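Here the complex is missing one protein chain, while the rest keep their positions.
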Amino acid sequence: MLELIDVIKVSAGQTHIHPTNLKLERGTLNVLLGPTLSGKTTLLRLMAGLEKPTSGEVRFDGKNVTGNPVQSRNVAMVYQQFINYPSMTVYDNIASPLRVAGETVDVIDREVKKVADLMRLTPLLDRQPLSLSGGQQQRTALARAIVKNASLVLLDEPLANLDYKLREEMREELPKIFAATGSIFVYATTEPSEALLLGGYTATLHQGRISQFGKTIDVYRAPRDLVTASTFADPPLNTIGATKNGASFLLDTAGDGKSATIPVPDHLGGIPDSGVTLAFQPHHISLAAPFSKAPALSVKTLISEIAGSESFVHVKFEGRRWVILEHGVRNIDPDININAYVDTRHLMAFGTDGLALSAATPEKAPEKASAKAPAKTSARKKRAG
Amino acid sequence: MDKTWNNKAWFMVLPAFLVVAFSAIIPMMTVVNYSVQDTFGNNEFFWEGTGWFKEILASERFWGALKRNLLFSFLVLIIEIPLGVVIALNMPRKGWGVSLCLVIMAMPLLVPWNVVGTIFLLILRTDIGLVGHAVDSIGINFRYVGNPTDAWITVVLMDVWHWTSLVALLAYAGLVAIPDAYYQAARIDGASRLSVFRYIQLPKMKRVLLIAFLLRFMDSFMIYTEPFVATGGGPGTSTTFLSIDLVKMAIGQFDLGPAAAMSIIYFLIILLLSWIFYTVMTNTDEQT
Partner (left out) sequence: MAKINLDHIRHAYGIRPSSPNDYALREVHHEWNDGGAYALLGPSGCGKTTLLNIISGLVRPSEGRILFDDKDVTHLSTEERNIAQVFQFPVVYDTMTVYDNLAFPLRNRGVGEATVDKRVSEILEMLDLKDRARKKARGLTADMKQKISLGRGLVRSDVNAILFDEPLTVIDPHMKWVLRSQLKTLHRQSGFTMVYVTHDQTEALTFADKVVVMYDGQIVQIGTPAELFEKPSHTFVGYFIGSPGMNVFPVTLEGKKARVGTMSIDLGFAPKVDKGQKTELGIRPEFMEITAKGMPITIRKVEDIGRQKIVRADLAGQAVSIVVKEDSEIPSAPHVTFLDQGINIYADSWRVGRKA
């Protein structure tokens, strides 16, 4: 188990990591999700021991390892660039950590073959890395990280330099490979869809702070605050300011006399009348009513993008840019006014402090900036908004 | 950035530290020691205070040598930097020519200082030297032993021959690091050869050129061996640079005190000028 306790990282007067608490269990896959410069790499380096926290503690299986150098930590790291020993064969590359550890030839041979089989590298063991495709090179690097049976494997955007389709295949494979070992995996990525495909647990990062940590799908479905919801949205989250007034939300308009309202759905019924930010995912607004009483809003179309099975219709509503995700091919002319229907069953509301509001949890969770372990379901349920 | 501690690293540094201490710090302290005392040998020392410093700073001889040093460095830099850049721009980027060029460029750098002096002496001799004889036969009276201008030409020529390739190699390293996309974009934008140099190559070479400039400045300011071998500082004092003067003073005249004071002043001047150049050049770098 890896624990970060009140870890802070300040460098050259700039705070890179705000007080962070995180508990990662053995045998789990943990995604660090956030845009470039949100602190993902720094956090990985702190976990690895490549950097020392300015204050706070890093514990491994209850033992304080803060300040212990990376060499003594049994950590493996995989980078965005494909890093292998170019003059060695794939076999020797995978064997290298075991050789350093002084394993016997038999053990090395057995372990290398086992991992090569898992990573589907067996036919390539005699090749040199530079003669392989990008995907195979990265698989070699992954195999090297896995073979040493490190207790902590850190992956910094490992698929970013691969072709789209290869990425897709690797994403499907990786969870299986991870499950076959007992290590803690930490996987940094900028892409929400990648986090969802990998599953496991996700910590969303924003400007050096972990905004939420929990089971990936729970974080996605029930973000605790607006920052988490926007970090975890691809296409971008649609938002609009509104005021709750009894049974309806009065949407903020440009002030040209028009007004727009949407009824308050059941799950938001319990929140007090006040100013809120409403948010919904692009697939929760559509050009056809999802159910009979779905509220219609008049939006102006900007552009439509067709992506095969679905289309993204970019629209403007009262100065806000929204994306509507439609199934099938929808090519809609730009600069026309049409009706869009919000699926209020999935509507999210956030208070002025950015925290999620819901009937189930009227009291605002005064928890610490980052969440504790996801181990107990009861703790998670309370947080879910 | 504070990395995790690894105390073993200090032990690794220790040998190097000891070597530096013996070769630089201890002699340096000795020099400081000499510069404030007077000695006639026999390990008898008399406190002199700042006397030697005042004497050096007041002497014609010092200022004359300093001016010659500055002029020499100026000439060397103004010739070698542009010439090195021009050579680098014309070196091939790929193919067999690359290694050939690199070997040829590296050759002068491998020749020791005193050998450079000797080579030039031989070449410039009017009786048996190829260049000297040729120049003489077309009616130019080139006498580096007797004529101060000719002596200067010789010394500068030696340095240019010896060190331009260093500048060229550094500039070349800067040039090959520029991605092809930049050149392609410039062609697409219809940029002239000059614009490509001005807006792509020069900005990208700036850092290596700064290093080349500093290296060449420091090195040329400390010039010793070549003029010592070729002209011996003459004719008269026309090529007597600070370093030559210093050796004359310390070994020729055994004036250890003034020589020590002068070395310290010399050292401080190099340090100061290098620092000024560095600050000015990196500042303009940030503004742009």
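Order of writing sets the chain letters: A and B. Residues in each chain are counted from 1.
In this section, a residue touches a chain if its C-beta (ideal position, glycine included) is under 8 Å from a C-beta of that chain, and two chains touch if they have at least 3 such contacts.
Since this is a predicted model, take the numbers as computed values, not measurements.
Visitor: Could you tell which one of A:129, A:192 or A:208 touches the chain left off the display?
Guide: Of the candidates A:129, A:192 or A:208, A:192 is in touch with the missing chain.
Visitor: Decide which residue listed in A:21, A:66, A:138 or A:281 touches the omitted chain of the complex.
Guide: A:281
Visitor: Just one of B:92, B:112 or B:203 touches the chain that is missing; which is it?
Guide: B:203
Visitor: What chain A residues would touch the chain not displayed?
Guide: Residues touching the hidden chain, for chain A, are 35-36, 133-134, 163-166, 168, 190-193, 196-197, 199, 217, 220-221, 234-236, 281, 283, 302-303, 305-309, 312, 314, 323, 325, 329, 334.
Visitor: Which residues does chain B use to touch the chain missing from this display?
Guide: Against the left-out chain, chain B lists 179, 181-182, 184-185, 187-192, 195, 199-200, 203, 288.
Rule of thumb we're sticking to: only the chains that are shown with their structure count from here on.
Visitor: Counting in whole Å, what is the centre-to-centre distance of chain A and chain B, each centre being its mean C-alpha position?
Guide: Result: the chain centres lie 55 Å from each other.
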